[in-house]
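Step one of this worksheet: look at the structure below.
Only a single protein chain was left out; the remaining protein chains are all shown in position.
The block that comes next holds chain A.
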Amino acid sequence: MQFSVLASGSTGNAIYVENDDHTFIVDAGLTGKKMEQLFAKVDRDIKKLSGIFVTHEHIDHIKGVGVLARKYHVPVYANAKTWAAMDDKVGNIPLEQRFQFDMETAQSFGSIDIESFAVSHDAADPMFYTFHENGRKLVIITDTGYVSDRMKGIIKGADSFVFESNHDVSMLQMGSYPWSTKRRILSDVGHVSNEDAAVAMSEVVEQKPTRIYLSHLSKDNNMKDLARMSVSQTLQSCGIMPGEFVSLLDTDADEPTKMVTV
């Protein structure tokens, strides 16, 4: 199983996952044209896409869903509440391409098992996914106000994490966002900060080579270097030395990460 974070941030999110038989994306939060460009950058054929897994109905996660589904006849998977919430935003998707993927369930696609789990975010019924194949595990978890013990139990021990590290609390508090937006981001249904993400990571990584992609960084309230430094120092204070078995990696709003095997 291989994957690449095609794009990550409030301007659009898409994560590509493939094995020998299937190619999936989790969310398509950029325009159809931009999605095609991102596929070209990782040297993959968008026509071979076998499914789009939608996490929630926010525009930075669904902007290109309708276009890709219609143009390339791709099946789309989401839970019932998310379907209802995004129906008028994604346009007409033929019934035979609409699939329901319930919260806290698993579905198999050849040798890949995909499991959904709930997160805490201000959307209709937000959920993220873990991918399992041959004992390897990829976790995608962004857009959550906090990481609950239940979430930790589900994501624990993955080989690769795409983990939200949204903002630095000081930057957010000192920045120019309206107070209502700041309060929303800091709330339990907002986004996790660098420090909170790192504390959660320290509880779910195991003593084995683990890649952590710091993702969904705020354009205004975070920086790649800062997220890496902050997460690194917090992990160290929790007794985990980044570089020993945990690698911290950047994601970008426009540039895909290198395609790697989980």
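Going forward, a contact is a pair of C-beta atoms (placed from the backbone, for glycine too) under 8 Å apart; a residue touches a chain by one contact, two chains touch by 3 or more; residues count from 1.
Everything that follows uses one rule, which is that contacts and distances are computed from a predicted model.
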| item | value |
| --- | --- |
| Record-based protein name (UniProt) of the chain missing from this complex, from "1,2-phenylacetyl-CoA epoxidase subunit A", "Spermidine/putrescine import ATP-binding protein PotA", "Putative electron transport protein YccM" or "Two-component system regulatory protein YycI" | "Two-component system regulatory protein YycI" |
| Of A:124, A:229 or A:253, the residue in touch with the unshown chain | A:229 |
| Residue ranges of chain A at the interface with the undisplayed chain | 168, 170-171, 174-176, 220, 223-226, 229-230, 233-234, 237 |
